[in-house]
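To start, the structure under review is shown below, and the notes come after it.
Only one protein chain is missing; all other protein chains are in place.
Chain naming follows the written order as A and B, and within any one chain the residues start at number 1.
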Amino acid sequence: MLPVFAGIVLAFLIIPVLILVPVSLSSVGYLVFPPPGLSWRWFHAVFADRGWLGSFALSLRVAGWVALLSTALGTGAAVGLVRGALPARKTIYVVLLAPLVVPTIITAIGLYFVFARLHLVGNVTAIVLGQAVLNVPIVTILVAITLQGLDPQLEYAAEIHGASPLRTFLRVVLPLISPGVVAAALFAFLGSFDELLVALFVAGPLHQTLPMRIWNTVQFELDPSVATVSVMVTTLAVAILALGAWLQSRRPAETRE
Amino acid sequence: MKRGLLAIAPTLAFLGLFFVVPVLGMLQRSLFTPAFSLTAYRDILHESTYWIVFASTFRIAAEVTLVSLGAGYPVAYWLSGLPPRRAHMYLVFVAVPYFTSVLVRTYAWMVLLSNDGLVNHVLATLHLIVHPLKLLYNETGVLAGMTYVLLPYMILALYAVMRGIDRRLVRAASVFGAGPWQAFLRVFLPLSVPGVAGGCLLVFVLALGFFITPALMGGPHQTMIAMLIDTEVDQLLNWSVASALAMVLLAITLVGLFLYDRLVGLETLLQGRC
Partner (left out) sequence: MEVGAGEFFTLLGPSGSGKTTSLMLWAGFVVPTAGRVMISGRDVSRVPPHHRNLGMVFQHYALFPHMTVAGNVAFPLEMRRWGRSKIRNRVAELLELVQLGPFEQRVPRHLSGGQQQRVALARALAALPPAVLMDEPLGALDRKLREEMQTEFRRLHRETGTTIVYVTHDQGEALTLSNRIAVMHDGRVEQIGTPADLYERPATRFVAGFLGEANFFEGEVIGEEGGTIVAVTAAGVRLRVTGRKVHGERVLIAIRPEAMRISTDQETAPTSANAVRGTLIDSTYGGPVVRYRVAVPGTGDLSAAMPSADAPTISWGSPVQLWWQVSRGRFVGP
């Protein structure tokens, strides 16, 4: 009895997104389930639409930069937290994790006000900076977890035998935590790719990321092209997730005894 | 220690500049218009429009919390009784929605609940209805969509606490003559209360700040605070009121999360990501 109920709920969590697949292949121009026929027309339409392609390209570009920036910042934060013996750790934790906790609408509007002052609204850099803020926490957490699995004696061994702290990091620590770092970068990429609110406020009239375009389209019409885009985005997300999970499972070779 | 500071300084500076400053900026905007005054806050507290929105927000958040609890408790109970490896496998099902876009998930529900969508189609095929039910742009739609997004949080919070409950206690109760229901009610349920409180707190607080789902799936009576803030900024250009609303929302969120940390601990949320 209980497993059945649980099974239903778990299915409930997965099914809605799966529904979009047949809808995206619908042969008609309005949302109906089940679709009367299957056709690739919406995939063709989306690929032919310069608006969708442009948004896709922009989202990829932004996500790439966000991944780079958040990973660099998050890795530094993780190293400082785990190996740094810092004062006021609790406070630092709070600041680092706050973007995860504060309602995104607040962060987005706050950034809008600041960027408006700096005349950066409408600039792609603003989107990158804003979304990086949202993704630094998760990168920090993921890299910190990986780093904790690394034997600190390895760093002692490197240093006593002539490696400066920087070289120790580059030659010993980084190679050994790289699976975790790459996984974190992938999650940051995904986080940025799917992000709506910051982009909405900060991207200005000339730029539309993919989520922005979905948002704008959905407000006015529910035609299957959005379903198509959603399916593509979700497939991309699942692929990235799988890659990230696989990388995370390859823990550093030397764990503490 | 110097090295640690060096490693973390750029990140702290970045967050300071692009997170702390913006949020503090909003605080400033809510209090200085441009001279110091509490008019923004007074406006919020006095005008009925705002009160209605506050009421809707709390009402919807409460409804979502209850539904999530009802659906999530049995699932968490079942999962926590499984051997850890199998539980982790199923938890993947719970955690995966985390990472697909909220927008996509909301949209999927819009497709499901629309007049020509799956739900109406199934109900019509089963001859349970004649005319399609209006499931979208109303409270039902918002409830469905938000529960869908927040259910994983509830399950994870409950699971974290339930995992720590020793099942042998329940078995011991049955040895002493309690039937399965009694054993559950008198032993397990009371022990799971911190998880229930924590999960409800978490879902409630997160629901308060929702924007995308209620904006897409709700009608005029489902306007929530986040949507109101957006309107104030975008359309009404009432930046100080928007900031004040944001600060109120932030305050409630922080209090809620602080209580959650005390009850359950914020680390439990990380389990889903590992």
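Convention: a residue touches a chain if its C-beta (ideal position, glycine included) is under 8 Å from a C-beta of that chain, and two chains touch if they have at least 3 such contacts.
These numbers were taken from a predicted model, which means no experiment stands behind them.
Interchain touches from the omitted chain, evaluated on the whole complex, reach A. Of the options A:Thr125, A:Gln153 or A:Gln219, the residue whose C-beta touches the omitted chain is A:Gln153.
The omitted chain makes contact with just one of the residues A:Val17, A:Leu176, A:Met212 or A:Val226: A:Leu176.
In the full complex, subunit A makes contact with the omitted chain through residues 151, 153-154, 156-165, 167-168, 172, 175-176, 252-254, 257.
Basically, only the chains that are shown with their structure count from here on.
Spacing of subunit A relative to subunit B, judged by their CA centroids, is 19 angstrom.
In the complex of the two chains, the subunit A residues touching subunit B come out as 2-3, 5-6, 9-10, 12-14, 16-17, 19-20, 23, 30-34, 73-74, 76-77, 79-81, 83-87, 92, 95-99, 101-107, 109-114, 129-130, 132-133, 136, 138, 140-142, 145, 165, 187, 190, 193-194, 196-197, 201, 211, 214-215, 218-219, 222, 226-227, 230, 233-234, 237-238, 241, 248.
Interface residues of subunit B facing subunit A in the complex, by the touch rule stated above, are 1, 3-12, 14-16, 18-23, 25-26, 29, 71-72, 74-75, 77-79, 90, 93-94, 96-97, 99-105, 107-112, 114, 116-118, 121, 148, 151-152, 208-209, 211-212, 216, 226, 229-230, 233, 239, 242-243, 246, 249-250, 253-254, 257, 266, 270, 273-274.
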